[in-house]
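Heads up, one of the protein chains got dropped from this complex, but the rest are sitting where they should.
So, chain A:
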Amino acid sequence: MTSILSTHGLTAFYGDFQALFGIDFHIAPGETVALIGANGAGKSTFLRAIMGLTPVAPDMIRLDGAPIGGRAPHRIVASGVAIVPEGRRLFADMTVEENLRVALDNLRGRRMVWTLERIYTLFPILREKRHQPVQRLSGGQQQMVSIGRALLNQPRLMLCDEISLGLAPRVIREIYAVIPEIAAAGTAMILVEQDITLAREASSRLYCMLEGRVTLTGRSSEITREAIAAAYFGGSDAVA
């Protein structure tokens, strides 16, 4: 099976600080993969590197087998990768619909699977609030805008950076309920999560990261909680 995206010994730096130490990763078309790990494990840096926001060597990241490492973010988006960034990163002082339209504006004639109408069907509350400035929405509603905006980029691969962060459990369930529908549209997803239960339930495979390295990988249903705990915190002494 060919990967839609793969990384090969991916390293990344912030100035003199090395954040990633040789990450090998792959994801197949339509697959949902979870990426878990504690704060500072390098999960967000990994996603930023894929999006072209952190300088990396071309061969370290391949999309459909072709090297794309270090390409400008707008070109990565144009080739079918979108991100729901950490902290949502909506455009302040713009309405819900304007936020969504910025993504549509950049399609330049690419095939459209996700339309405004389909986003409003997925999240009916957004249709109601479409003319309100985004800062008046609740955290959960803002997260829906951020997901909708990423979907309107018509991604074949969508990166989700801690979409449950800071939300009430009921809202998290509501948002995670749409993941199967997105997957059913044929979109591959990388779910970065701190909530291990959530990550295991939503994904078919998972990677666990610790201090810039992958410490565990396998099928989500087969990996034991004990193995995850060891990989998550590092060293068996930390498990107890």
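Observations on the structure shown:
Note that in this section contacts are C-beta pairs under 8 Å (C-beta built on N, C-alpha and C of every residue); 3 or more make two chains touch, one makes a residue touch a chain; residues count from 1.
Quick note on the criterion: contacts and distances are computed from a predicted model.
Only one of "DNA ligase (ATP)", "Branched-chain amino acid transport system permease protein", "Nitrite reductase family protein" or "NADH-quinone oxidoreductase subunit D" fits the UniProt record of the hidden chain, and that name is "Branched-chain amino acid transport system permease protein". Checked against the full complex, the candidates A:57, A:72 or A:112 give a single residue touching the omitted chain, namely A:72.
Check A:28, A:94 or A:229 against the missing chain and you find that the one touching it is A:94. Contact with the omitted chain, checked across A:36, A:103 or A:126, is made by A:103. Of the residues in chain A, those that touch the hidden partner chain are 51, 53, 72-74, 77-78, 82-83, 85, 89-94, 98-99, 101-103, 105-107, 149-150, 153.
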